[in-house]
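Report on the following structure.
Only one protein chain is missing from this complex, and each of the others stays in its spot.
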Amino acid sequence: MGFLVDAERCIGCHACEMACKNEYQSEPNVRWRKVYPINETEYSLPERNHLSLACNHCEKPECLRVCPVRAYTKREDGIVIHDQGRCIGCKMCAMACPYEVPQYNVRLKKMEKCNLCDGRLDQGLKTACEAACPVEALSVIDFNGFTKYGFVIALPGFPDPSITKPTTRFIKPRIGAQVRRDQ
Amino acid sequence: MKQNQRYNPAEFQRKFFVYRLLQDYYSGCLWQKKDNWNEILLTLAETRYQEEIIFFDLGMRLIQKLTQEAVYDFNRLFVGPEKLLAPPYESAYRNAEGLLMQKETTDVRKFYSIVGLSVVGQNREPDDFIGLELEFLCFLLYQAVSCFQRGEERADFYLNVYFEFLNMHLGNWVSDHCEDVLRHSTSYFCKGMAMLTKGFIEREKSLLMHKEEIL
Amino acid sequence: MKEISRRSFLKGTAATGAALGLSGSFYNFLFSGLEPAQASDETGIQKFQNACPRNCYDTCSILSTVENGILTKVEGNPQNTFTRGRLCAKGYTYTRRVYSPDRIKYPMRQNGRGSGNWERISWDEAYTLIAKNILKIKKEYGSTLPICLNKYSGNFDIMHYGIEGMLSSFGNTSRATGTPCWPAGIDSQTFDMGTIVNNDPEDLVNSKYLILWGVNPAWTSVHSMYFVQEAQRRGCKIVAIDPVLTQTASKADLYLQIKPSTDGALALGMARYILDHNLIDAKWLMNNALGYNEFFDYLKNNITTDWAAEKTGLPKNVIETLAREYATAKPANIWIGYGMQRHANGGQNVRAIDALAAITGNIGKSGGGAQYAHLETWGFNYHAMVQNKPAGSAGSGDRAININNFGAEVLAAKEPPIKMLWIACRNPMSQDPETSVVKKAFEAMDFVVTADQFFNPSVAMSDIVLPVTTIFETWGVNVSYWHYWLCLNQQAIKPMYESKNDIQIAMELSKKMNELEPGSCTFPTSGDLKDWVGKEFNTGIYNQFGISDWKELEKGPVKTKAGHVAWQDGKFRTSSGKYEIWSEEAKKFGHLPLPVYREELKPANEYPYRCISPHWKLNIHSQFQNLDWMQAINNAPFIEIHPETAQKMGIQEKDNVKMYNDLGYIVLPAKITETVAQDIVVVYEAWYKDKNFNVNYTVKALPADMGKKATGMPGMAFHDNFVNIAKV
Partner (left out) sequence: MGEYPLILFTVLSQLSAGAAITLSLLDYFTKIDNSAGKKSTLVVLVMIALSLGISLLHLGHPFNAYRALTNIGSSWLSREAILFFLLGILLLVYYFQWKEENSFRKSLGLIISVVSVLAVVSSGMVYVLPAVPAWNNFSPILFFLFTGAALGPMFILLMLKLTNGAFSRLVQFTAVILAASLMCFIVYVSVLLSGSGASASTGSQIVGSGIFWPRLLVNWILPLGIFAWLTFKRISPDRKVVCSLFVMVFIGELLGRYLFYYASVALKVAGL
């Protein structure tokens, strides 16, 4: 399972990020989900496009490999879970993750990250971010038997997916026509 | 064996007085006792804590005068309406983002309920307001001593809760809080009260080490 | 205070301790803040209906989760088909607002305005101080006109109109009148159609062609953006016209970077093309409109697409294609934003756009229309607002003070002068133009009372601050000026600290005033807030929403049963009953009767850049950006500059830039981006806690052309702000 981020729909409004915080009442500087602006020079025209990213629940999670205390596990459905009970706060995962996903909670002195709302999913609910996105740009997709064309595995600014094989998929933003005064 | 000493009424009396003074200070009603201030100072001196706790002594030297400046300073530190310079709430220190009414608050609430207490008008004022925590400690001492005097075994229970609460709550954050006061305060009075508070609570907390012998 | 087991305790001990008035003497434990636990009804998990009352298109229906009396989570209410169970980034931070340690907790008095010497006082002391001041003013000046209210949209809950009611119940007073937001556009549509009505935004999906004109719903109405995108997926072409490449424009099929304030020229150029190519809906015009022949004459004699191209900076062929596409796609829809009417010719420009919709016969159709806003669902009793003045009140009525030039008009008011301010639901010290003049006005007062939740620059300049409740701590009811839902706001938690609802404050103040001088205040002195909500309802509202009692709203929000397509019945509310392209009413207010082009303001040599100060996505004016979760995303303002301009001025990314004009200056880090044009800089208006940033230091109180008719005062030309920039 993984996130599908529709960058064509995404308006960079941060509702997903705030809904995540609202759900878990997390600390201000610990951001399980973050909305990154895509550099406006990346596309043919200077549009405002965004990447809304949380944990990518990679197929080959580096966090899981390097963690000395086995705090990370990958569920059968692919969700990478971080067990704060085991964590000793060595920050190895933060060093190893190319996506800055695990974040250090200064108060608990432990790492934490998105767990794909495993609790909510198990209850049959949508993830907090998906449920909150006003334009339905976020969804959780099950890779088993999911065939839809038009996905890409990276967008500009997203680090090399070959390292950890993230399960996040993207839909590219379409670049509209612009009549500009600086041309 | 040391029973008599543990529930020493004179010692209890001294503590009771200090707790009440601090509680009144934080709940803002000390200002109404301006006229009695010299009398209060004399009683405070009678506790003789200043001979034992260096911070207490320093604090006492600073609180000799209760000025209007101190009132403004007090409000800047603890009341508002501006951003508080030294919020008098446990969660403001132990909850990393300083948000109130969080886990820390409900933990304190659980403690109150152990002895069948709750905050007047619960959920209006955070349970972990320092004035309430001080009142709670004072109550526990009171119950411990009065149970002892009635010859009830429950005295030890109250005493244990007293130390447990000191250890898990007030004693855990009050130093940071007082440091904040000392850093931001502009009046001798508030600085003095911070030293007094810090010294007193730290001493109480240290008694935990040998609570079997002394109180 | 309760006293427990005193008897048993006193037994056997000598009461030697001096009482000294401390709470409980040595041997006398008195409870003060604690008490033996009471049975609580606040146990377990409860859900409540809430309604976001911020000045925003979306007016979300909220479901709040309360655990043991503590608000732990907020969600969108899925019953509302417009907000679809979702909130926005701001809405999801509500728990941070309620439990922020920064909240104002108690009534306080400042000894020396701006001195920071605050003293906590009881509510009773606060009421006494305020009441005495009011009565003193009344005695000294013979009326309560020296008291001025400045209240607006910090809380749009219907109950909060009780603040106006409170002032009325003192007597005749001065009132900040008008709105900084949208009046020019309201007047335009009022001249054209009799009032403002928009199609249900959920109807956007039925459009075949949608022009988003000077509006940025991706930031200011995220829930509408879903319907915009859904229309797009159903084949509707989305065109965004904006001087700034907004987030919305980024999602459009076509973005037109128009020169600011020339929207009317574009609309008229398009109209000329539509007329020339006979793409008008003559039948609709004949049946529904007045003055179209005069308008066509004006177009033929005065307007060309070449002229429009030169004015707007858009190529002629683009204008022509746009006109043809717009006129031939049926139904075609235009959403007119508030941004584009914040100009000295804003109202006239909106009339030209309205005319475009009229001549193509798009008005009154599902998927069509010229959307601006509506007030159709606001037919409450305004029970809290409507109060009688005390018998024998001096003065011939309330005195209007222009909210858009508040500082200067307060200072200029004579006979009687203004001596006291009551500020509620508003932060003029950071949101009004010409901040330094506003500050002078505050300084000139004898007495300033502010009711607010957070300490902001206006509170800093007050004598008394009163803590007010958040939406979760009180009752209320809410509707939108955009969608057609009605939502109850239930009290979910107890008011924190000593905060009170504005109506509660009014009632208690009234009681105090009547104690001091019987009959001096007519506001009711008691009442249950929930009952106050009920008193706002009437059969009109019940019929409109298909309910029989307002308590049905406890089950969830409801939507109007009909009227989702504006002007479908063709019954315009102008005096003629027709769409008036030629408006006699406009003439009465000193405008030209036709939507002719009124020249836009142009930069002067010294100040060659136009500063546009639109809304920022993480706040609504001075609300939300101060909360920690928002601060974690962004906690610093910036100035957007085009790369060419930056190069010319020797400015690089993150360099500090001074933006200045004859009013003042601000210094901000540069963000270099091609989303702005070379002759425009953008600074998003916001109030950041602990930061001395305020774009209004450079904004003149320059009126827009319209607004007087509907709101009593002209609007504000916020975006006609000319500045220069320099690297510092």
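Note that the chains are named A, B and C in the order they appear, and that numbering of residues resets to 1 at the start of each chain.
By our rule, contacts are C-beta pairs under 8 Å (C-beta built on N, C-alpha and C of every residue); 3 or more make two chains touch, one makes a residue touch a chain.
Keep in mind that this is a model prediction, so the values were computed, not measured.
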Neighbouring displayed chains - absent chain, whole complex: A
Per the touch definition above, residue among A:L53, A:L121 or A:V179 touching the missing chain: A:L53
Of A:M92, A:A128 or A:I171, the one touching the omitted chain in the full complex: A:M92
Touch residues of subunit A, complete complex, unshown partner: 34, 36-39, 51, 53, 62, 64-70, 86-92, 95-100, 104, 108-110, 156-160, 163-164
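Convention: only the chains that are shown with their structure count from here on.
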Leading chain pair when contacts are tallied as C-beta pairs: B-C
Length of the line joining the C-alpha centres of subunit A and subunit C, rounded to whole Å: 34
Multi-partner residues of subunit A (each touching 2 or more other chains): 25, 28
Touching two or more other chains - residues of subunit C: 95, 628
Contact footprint of subunit C on subunit A as seen in their complex: 8-9, 11-15, 17-19, 21-23, 25, 28-29, 31, 35, 40, 46-49, 131-136, 173, 176-182
Subunit B-touching residues of subunit C, taken from the complex the two chains share: 5, 8-9, 11-13, 16-18, 20-24, 26-27, 29, 31-38, 40, 42, 68-71, 95-96, 98-106, 108, 111, 116-120, 455, 459-460, 465, 467, 493-498, 628, 689-690
Subunit A-facing residues of subunit C, complex: 72-76, 84-93, 95, 218-219, 222-223, 225-226, 229, 238, 245-248, 250-257, 259, 313-315, 318, 617-618, 628-629, 631-633, 642, 644, 673-675, 677-678
